[in-house]
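Can you read through this structure? Questions will come right after.
The complex is shown incomplete by one protein chain, all other protein chains being positioned as in the whole.
Presenting chain A:
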């Protein structure tokens, strides 16, 4: 990867101090997952979503934008006007979505680079694939809509937060859509399913306990269009058996339906505000 000389990069070869602090073993961490009353560290049940805050119209320069908070996870997504697809010679019948998923350099415990790393590139692709089935691409042939998702703070489930937020931003930008897309992250660790994991829980789901090869672990991100009952993207990593996956599918589709109600309310509020304003004039 070429180094970007126009930007001030952080010092090379630095590591987080966390590596030198006393660390717990996997088993100990697992015990800390739940408190004594079977609730998680932040007081939620295992299948309870965090509280969510959504606002439209955050970036005045963009055609549409939205801000979403999911516990401590904070995301801004801006959507820009359709423009001609750059560097393209032939005419395409369908429009194109261009998605960019980026962690702010300070958003994670470890400092991120300015340039997209492979995780961010992968998330960009998933973001694009989650939104594509919902957008009426034939309405803007040969044009491209740019979607930029910036994670300001990453406290787990940032990809699903970005998908939901991007959907609100697209609606705010008046891009024609068939349905609203809402996404939910599920974490699986030690054969337990956790909805909407925090960063700590997510990291536990990603690592693997060497002593026990049987237990499942992994992350599942489901993007769902609830009116049409269609899953627009299903992304899973780790090592999970079919039973847990089918369980997660039904749980996350139900949860997506609940989030959709919230989003609808937010969009209706935005429309009403606009209508009131034009009435006053």
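Here is the rule we use: a contact is a pair of C-beta atoms (placed from the backbone, for glycine too) under 8 Å apart; a residue touches a chain by one contact, two chains touch by 3 or more; residues count from 1.
The rule is simple: contacts and distances are computed from a predicted model.
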| item | value |
| --- | --- |
| Per UniProt, the name of the complex member that is left out, chosen from "DNA repair protein rad9", "TRS120 isoform 1", "Actin-related protein 2/3 complex subunit 5" or "Ribosomal RNA-processing protein 42" | "Ribosomal RNA-processing protein 42" |
| Contact partner of the left-out chain, one of A:32, A:125, A:261 or A:275 | A:125 |
| Hidden-chain contact residue, picked from the options A:105, A:229 or A:269 | A:229 |
| Positions on chain A contacted by the hidden chain, ascending | 15, 19, 118, 121-122, 125-126, 129, 132-134, 208, 210, 213, 216-218, 220, 225, 228-242, 245-246, 249-250, 253 |
